[in-house]
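In what follows, a single structure is set out as C-alpha cells and then discussed.
A single protein chain has been removed from this complex, and every other one stays in its place.
Our next item is chain A:
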Amino acid sequence: MVRLITHNLLACHAKGCTSNNFPLQLKDVQLEQREAEFNPDFLRRFMPKLDWGALVDTARQLGDDSLPLEQPEMFDDDFLRKLHHVLLEVSVEEGAMVCPNCSHIYPISNGIPNMLLAENEIG
C-alpha cells in the first residue's frame, strides 16, 4: 500500500529535479481503507517529523478534511485518532504520483509505488 505516511516521505529523484519535488501529486487513485492498530505513543513521537502541510493538502485532495491546517500544539485522543486514520488507514492501491516540478510520473499498482528511474534519468 501507499499509505499517506509513506507518501509524506517520497520525493521525485529524476535527474536535475532537486527543488519543488515534494509532495508528489496523487492522480487517478483508487483508495482502500485498512484498519490499523491505534498507537498514540508512536503518533505523538512521530508527528514532529511529518511535513504537516503536505499531509493536510494531500488528505484534502483525497476528500478528507478532518485535520487542521496548522499542526495543533496539544494532541488530545480525538485528534490523534483522526491523524491515525489519515496517516495509516487510508491506502492508495492504484493510481500514480506526479512530480509538481518536472511532471515525472510514478505509477502505483497493487499498492506498490514504482520509484525506479531509467539509468539516464538518475541524477
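In this section, a contact is a pair of C-beta atoms (placed from the backbone, for glycine too) under 8 Å apart; a residue touches a chain by one contact, two chains touch by 3 or more; residues count from 1.
Going forward, contacts and distances are computed from a predicted model.
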Chain excluded from display, named as in UniProt, from "Methyltransferase type 11 domain-containing protein", "S1 motif domain-containing protein", "Protein wntless" or "Nicastrin": "Methyltransferase type 11 domain-containing protein"
Contact set of chain A toward the excluded chain (per top definition): 1-3, 5-6, 8-13, 22, 34, 36, 39, 41-47, 49, 51, 110-117, 119, 122-123
